[in-house]
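Notes for the one structure printed next.
With one protein chain withheld, the remaining protein chains of the complex are depicted in position.
The letters A, B and C name the chains in turn, as written, and every chain counts its residues from 1.
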Amino acid sequence: MKEKILSKHFVLENFYKIDVYLQKKGYQAVKKALNEKTPENILEEVKAANLRGRGGAGFPAGVKWSFVPQQVDKPKYLCVNADEGEPGTFKDRYIMSHDPHLLLEGIIITSYCVGIHTAFIYIRGEYEAVALRLEKAISEAYKNGFLGKNILESGFDLDVYVHRGAGAYICGEETALLESLEGKRGNPRLKPPFPASIGLFQSPTVINNVETLSNIPSIILKGAKWFCKKGLPEDGGTRIFGVSGMVKKPGIYELSIGTNLKDIIFKHAKGMAEGKKLKAVIPGGLSAPILKADEIDIKMDFDSLVNANSMLGSAAIVVIDEDTSILDVLKVVTRFYSHESCGQCTPCRIGSSWINKIVRRICDGKGKNGDIDNIIRLASNILGNTLCPLGDAAAMPILAIIKKFREEIESYVSN
Amino acid sequence: MINIFIDDKPFKVKEGTTVLKAAEEAGIAIPHLCFHSAFPPEGSCRMCLVEIEGLPKLELACSTQVREGMKVSTRSEKVIEARKGVLEFLLAEHPPDCPICDKAGECKLQDYYEEYGLFDNRFRESKEKKQKNVKIGKSLILDQERCILCTRCVRFLRDITKTRELGVFNRGLHSEINTYNGEPVNNNYSGNLAEICPVGAITDSDFRFKTRNWFLKEGESICPLCSRGCNIYIESHKGFARFPVPKRVYRIKSRENHEVNGFWICDLGRYGYSYLDEGRLDKICVNNGKGNLTWQECVVSLTDEIKKLHSAKKASRIALILNLWLSNEELFLIKKIFVDDLGVKNIYFVDSSGGETDDFLLTSERCPNKRGAQEIGYDLKPLDSENLMNKTDLLLIFGMPAYDPNNLAEIKALFENVKTKIYFSSHSDELCSLADIVLPTALIPEKEGSLTNVDGIVQKFLQVLEAPGECRPEWEVFVDLGRELGININYYKQFNTPEVVLKEMRKEISFFENKSE
Amino acid sequence: MIKALGYFIEIIKGSIITTRHFVVNMHFHILKVLGFKTKRKGAVTIQYPEQKREIASRHRSLHRLMKRADGKPRCVVCMLCVTVCPSECIYVEAAEDPDPEIQKYPSIFIIDLSRCCFCGFCVEACPEDALRMDTGKIEFAEYSREDMVYNLEKLIE
Partner (left out) sequence: MNELIIILIKIICALVWFLLLTLYLTWAERKESAVIQDRIGANRASILGIRIIGLFQPFADAIKMIFKEDFTPRFSRRFLHTLAPFLSFFFVAITITAIPFGDVLKIGKQTIKLQILDINVGLLFVLAMLSLGIYGIIVSGWASNNRYALVGGMRGAAQLVSYEVALGLSLVGLIMVFPSLRLSEIVHAQGGLLFGFLPKWGIFLQPLGLLVFFFAALAETKRVPFDLPEGENEIVGFFTEYSGLKWGLFMMTDFMEIIIVSALLTTLFFGGWQVPWLAADGFHFPWGGQWLLPHGIVVLLQVLSFNMKVIFFCWLQILIRWTYPRFRYDQVMDLGWKLLIPLSLVNIIGTGIVMSF
């Protein structure tokens, strides 16, 4: 991987400042888009680039934009989902703290393309420093005429606001994010209607992940074909893989989509730390079903992982070594999801905490026969029956862990 | 109209309806807890999951709109399993309070458990402790443990009363309904919260622990406490073979009628039912020393009195003071007898003290049939005692059932100047000892008839309670009186039910002509 | 005549049976009076007030109300006993307990034993095991119907 798209400037000092950014040919993409291209061109380009959403679901960004009705009385909104709450994920933080203007470029181009004049960056509440840096970057952009009224003399107006969340994982779900942004309790909404038609303040709304939007400037500058080549035909571009856990060199690695997981762990992250043996890998954030050590010879793209009954998600790779008890992993997973359930719909609210209670009991050495089957039954009842994807996100990893490490968990129950 | 298939049976439904509504119209019940027709779907309880052909996941019946050719199955194994799963979740953290819960018997959770579950409890963990006895309003008690977070109450206060006293607090399993900063629910429609709560989380302290709801008999009636004429259910208890119960009526519930009151009734109508049982007059009182009289004898002596005055051409010395609790039929009969047959001109109305209106259901007229009296042709003169003093020999007066007349002193003064005073009353009050003959009358739930509400909607009501003691409905008395008077016997002979009277009214008064109910 | 003869034979047979019973039982009675204790008694009679038959464990006798650990009645006034009672002989009235864990307790609990048919449905219906019919008391008689109406104090013992 020679040329990186997102993280090439991460190593540069003070790159978050606009003067440094402009020195490195910053805001070229905005200029190109606003001066040379029509919104239709940009939509075509993004569609052709096969840019799939980086938040987890992998929905093509161009298609999502095209759902927004062109002629409406109400204002349209762009919401940038920077509520990076998935355990193991830290890619957006790097983008926003090291290269905030790249994100702003993406926001400006997207807004221009869809016809949006107000954009919100919903940032995770814990990212205080990042939020401050982002706000600084925005004010710099305003000063330099990249935001505000009549951007670059093109007649296009755009205002960008940073909204800091209050720490709820559920607010990373797009409709809950909208509710939270409206000032309400962050509960997911019933879909349909989708946000593209009725979203923020009952208006059409585009919601995209930070990483997704940060890819836009490169597509505009270098074209869809170039972008496509960076990844797979159906799944263009690169991804930032956040590797954590017992590896020698944890961190973020921007690699093309479809890179082998084995290579990521053993080549890029330099293999296991302290000479330990690999036990399992969570390939896409905590909600992705776990992979056993012998399953990691796999291409890291949406479809391959789905075929392997897992998912790419936010591409956060968590590496688990042989000394880690799988029960602890299960405990962490269930505790997290029972804690983060919003409490709106029944299966997630009660199911996740029920499973957590059973797992905690097993951890206390009070496991009973039938507990594991009970967990499977409960998780299956959550799966697919909830209002928002959080229920699935809770149920899938639990089912996968029990399916793949049943014997180990049973040994805890019987002891 | 579009075609859909529910459980392999074809149905034609209107476009834009939801699967739940369509199934309901087709007679297939889909279980639901958070959905209420008055609010937009919430989709949080997950009980109404159905299988729709072509879709990978189960869909919510309450929010999914029908499409042409849609094939819905509400009874497939997958659906039943999902319902059972959801039900198990709901019941896992639900306290086993049914023995002390007022909702038991009409609780949806219980019903669904009977229908789908009857499974063993597999929840062996400790249940979440929450507050069990929170007073959240004048007559509302919240049990957070029983709550299933359907948020019907929150949405009612958000969408209907717009007062927003309740909200969901905390997250996940710790979510709970509560008031903001302890500010109680304080509006005139708070009683509806206990009614729409699908479980026993919000209970009504007016009904709390008084009895169990399966002992109650539900009767359809109309609320007479203001001129809106809200449709209600009166729930009464007949007592046990050996042990009588202290009161007849235990609870008033709202009855759905979209023309009048939607799903709701106000607290005034809900809690103001004590007049049905308290202070009732159940015997004829004769104060002029004629001894005990039966109804028949009273009617005969009243007739004699009237005949005497009529034949002496002294009909102007007869006066009537009516109230607006009389039904259309009764007002009509009185008009026929006294105005048309006898030519009485002195007809006045006791004034009920009006009240505040709240711009939703409650009107300022605290009597049920003002519009009816107007349409029948009374000019609703308030009592003018100056005009009656020393000019009246016979006075017929109708007491106010639930409120005191605000011109009581005036009536009392008038009583001293009138020779014969006949008092029709359902309750025993001060006037009972002053009148010559006091005749006990039935209240609206104890008789049949119709009322005209403030918007001119004519609504029939049926008898739902037994009239106590010697109480009789006024229409019966006036039919008897009409026959006894002998001026127009055959005309009054046809009236054996209020329905016949209403039919006659339709013929004679154009306003009632096209009013069906 | 022959029919009468057959009849006569049966009459004789009958007398023999009763005579045998008389002689055998009399024999044992006399032995007992003389102090020769034999295992077989001369009669199956149980001398009731002194001798009592053992009551089966599932026998339904006088009701009792169970107590909680602190002495309060266990009854929560669910009125299921009232509902299920075929002779409508139970009457219960609830009152509010300040303890949110109890909430409801009976201020009046009456069983009219003169109406009760001892079907035991109330015991089966009770979800709290607050009502039992295992006192073994089967001898309760009163001089007035009012005294047969047992109230909370009488039932809780």
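FYI, a contact is a pair of C-beta atoms (placed from the backbone, for glycine too) under 8 Å apart; a residue touches a chain by one contact, two chains touch by 3 or more.
In this text, all values refer to a predicted model and were calculated from it rather than measured experimentally.
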Exercise for the section: Mind giving the shown chains that are in contact with the missing chain? Expected result: C
Fill in the blank from the handout: By the document's definition of touch, the residue of C:S15, C:S107 or C:N151 touching the omitted chain is C:S15
Fill in the blank from the handout: Where chain C meets the chain that is not shown, the residues are 4, 11, 14-15, 17-19, 21-22, 25-26, 29, 42-45, 47
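One rule holds for everything that comes next: only the chains that are shown with their structure count from here on.
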Exercise for the section: Report the topology of the inter-chain touch graph, choosing from line, ring, star, complete and other. Expected result: line
Practice task
List the centre-to-centre spacing of chain A and chain B in whole Å, with centres computed as mean CA coordinates.
Solution key: 55
Practice task
Round to the nearest whole Å and give the separation of the Cα centres of chain B and chain C.
Solution key: 49
Practice task
Pull out every residue in chain A that's touching 2 or more other chains.
Solution key: none
Problem - Numbers and ranges of chain C residues touching at least 2 other chains - result: none
Handout entry: Complex interface listing, chain A residues touching chain B
Key = 168, 185, 190, 338-347, 349-354, 357-358, 361, 368, 374, 377-378, 380-381, 384-387
Exercise for the section: Within their complex, state which residues of chain C touch chain B. Expected result: 76-80, 82-83, 87-89, 91, 94-96, 100-101, 103-104, 110, 112, 115, 127-128
Problem - chain B - residues contacting chain A, complex - result: 41-47, 49, 57-58, 60, 63, 81-82, 85-86, 88-90, 92-93, 122-126, 128, 148-149, 167-168, 170-175
